[in-house]
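The structure's right below; bear with me while I get my questions together.
Shown here is a partial selection of chains from the complex, left in place.
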Amino acid sequence: MVEESIKQLIQSLNVFYLLAGAVMILSMHAGFAFLEAGTVRKKNQVNALVKIIVDVAVATLAYFFIGYPLAHKIGFIKPAAELVSDQGFELVRFFFLLMFAACISAIVSGGVAERMKFRPYITAGFFLAGIIYPIFEALIWGERWSPAFQGWIEKMFGAPIHDFAGSMVVHGLGGWIALPAVIILGPRMGRYIKDQSKPIPISNIPYLALGSWILIIGWFGFNVMSSQSIESISGLVAVNSLMATAGGLIGGVLIGKNDPGFIHNGALAGLVAICAGSDIVNPISAFFIGFVAAWIFVKAFIWEQEKLKIDDVLGVWPLHGINGVWGGIAAGIFGQEALGGLGGVSIISQFVGVLLTIIYAVIAGFVLYKVLDVIFGLRLSEEEEFNGSDLSIHKVDAYPEDSLKV
Amino acid sequence: MVEESIKQLIQSLNVFYLLAGAVMILSMHAGFAFLEAGTVRKKNQVNALVKIIVDVAVATLAYFFIGYPLAHKIGFIKPAAELVSDQGFELVRFFFLLMFAACISAIVSGGVAERMKFRPYITAGFFLAGIIYPIFEALIWGERWSPAFQGWIEKMFGAPIHDFAGSMVVHGLGGWIALPAVIILGPRMGRYIKDQSKPIPISNIPYLALGSWILIIGWFGFNVMSSQSIESISGLVAVNSLMATAGGLIGGVLIGKNDPGFIHNGALAGLVAICAGSDIVNPISAFFIGFVAAWIFVKAFIWEQEKLKIDDVLGVWPLHGINGVWGGIAAGIFGQEALGGLGGVSIISQFVGVLLTIIYAVIAGFVLYKVLDVIFGLRLSEEEEFNGSDLSIHKVDAYPEDSLKV
């Protein structure tokens, strides 16, 4: 009887614990919204805010009806009485994992900002959370294919693909899906003139900083609660997340030369990179992983924007894509016992994971946005883009009272 | 001895759990503050921020000394040693329920914005949290009258009035109290000229969005922790809240035609409506309830402002009042087992609850604001209103550095 009551209590606690994580990641979407609102021009701030919050709603529908059943073989079209038999733990698990799924579109959003039509953007969000993400999730984490696939990987290379909180599954996937989307869409008007790069000034660094802070705070739910049960909570995950944030910040200061954009995004780069190995690497390695992530972000951002001439507005490909890859590989290196890690990882498996992420994401992203381009056209008209997506799509700009006065 | 230590642990956990809820709802007041600051004109932003935060303080006093003892028959004018005998659980319960009480004035605030004097506003807040709300709370939830009254309702109509997290008790009450307050106060200068509606542009959509996000995140504490003990936590409540948010957002997009105000408030409308039945309805019903709530909000807002010519600045009557009613009724419908709910509700009881809410709120609100009008006068002078409540009341505006330059 005592054992029964302990079991009951742990059930309740797991609902509470995972829910805390889910709500923290939900709050990260506010972070995505303000990070983008601060980075785009004033005339596109409303659109940035609306895209992200509506994404959450669309992803909820897509993942509830399609994505979660697809990846985890459990659906929720049942009477409430059945849904509460486990105190709603499975529902909360859906909520928690949905919040990851919804990140994919939020990541893409930053890349395609300031020039994309609303309807195809939202439609893409539905397919990302309903199908494209869940298929990949099912392979690495989900109940559907993961046991067989990861079992096979383990047999081949000595350990399954290790991606504790989604450097590859979430950030890598999102960042590498964004790449074809951004390329198909093309650069904003005036961004590159006669092959010359003409950087477009951002609107609001306090919003950018607010977004970054909200993301940093929520990320502790993203990483820590990825253990999915209170009994497997690990303080190491939390402190590694902190150390990677610190490394990313210091990297942002030193390599980004005090630039506030590089500093605030440096923290995020560190957090992207630590996701995969946060449960197994040493805190000192975590600091190093974060520092390198900021270095990668700064260098790759400049290379992307100036050399490759890809107009990825928030730099989501370097931030989430390339650093997702770095995170996947870093888990394989610094997770080794010889380097102070907990072991149980294989560098080859990590490379397979990284390759799989890139290939799957680029193909899926290319097909998705190409098809949507054919059906809807992805891009605002020149006039609409010039007037800003706020006025064009939402019939209002971010500061109506001020606009009236001018 | 083991049983004793489990009991002790559960006590600690309940303090932690309910406190998490209390702090989350406290944060919602920051959401109210920014939602209002973004929706009013720049010259009234400071007043919006100050009203809400001072409300919290005034409500704390009123509910500590009067409201909580009135509704729950327990007071706290005791030595600390007695207050910690239960690890302070009763104190935390006070904190949690106080946060609901403080919402009433925060709701009214949005309706009476930009033209009301500070002193009567704050005085009203004291009576709302100290007397008017607690009396109603005592009837539906509290220890004082609820057992007798709800017992009688149950005997009459088959089930007590079901209002899990306060669609009626909190939001309905607040919204229907705001209605007479707004009418007594009258429209802002220039809002209706010769019977023509002249909408006043809002100042800052990013603030509005920030406020909405803060409210959405905190609302998970509002709803989930309404179970008031960790052992009765229900994942269904959380996911229903999420589904109603999603429904409200989609409704805001479709019915509000991409308007950012309708979208961000649509989420809130969904959350208002799901409060009552979040513990018993099916997630699919929750989505529908949220969607309808957004539809109600958009339609009722336009009807109120354009046809009835009521200058309810944030639309708090449609948002909290009418949608609180919808939430109360929806719990009676979709809570039925036949519709996938958990049962134990009566539509007639819900109608009684709704009627009671409306009648009590309108009378209480009318009397309160009429009396305050006679004593203090509710309204700023024309000159004060023209200059803005920031300069008139707080002797400073929201951006002093900028004002100096002009």
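A few points about this structure:
Note that the chains take the letters A and B in the order they are written out, and that residue 1 is the start of every chain.
Just so it is clear, a contact is a pair of C-beta atoms (placed from the backbone, for glycine too) under 8 Å apart; a residue touches a chain by one contact, two chains touch by 3 or more.
Worth saying up front: this structure is predicted, and the values here are computed from it rather than measured.
For this homomeric complex the structure file specifies 3 copies in total, of which 2 are displayed in place.
To be clear about the criterion, only the chains that are shown with their structure count from here on.
Copies chain A and chain B of the same sequence differ in orientation by 120 degrees, per CA superposition (steps of 5).
Residue ranges of chain A in contact with chain B, taken from their complex: 2, 5-6, 8-9, 12-13, 15-16, 19-20, 22-23, 26-27, 29-30, 33-34, 37, 45-46, 49-50, 53-54, 56-58, 60-61, 64, 76-81, 83-84, 86-92, 94-95, 118, 207, 210, 393-404. Residue ranges of chain B in contact with chain A, taken from their complex: 2-3, 6, 9-10, 13, 17, 20, 41-42, 201-206, 209-210, 212-214, 216-217, 220, 224, 230-239, 242-243, 245-247, 249-250, 253, 257-261, 263-264, 267, 280-284, 287, 337, 340-342.
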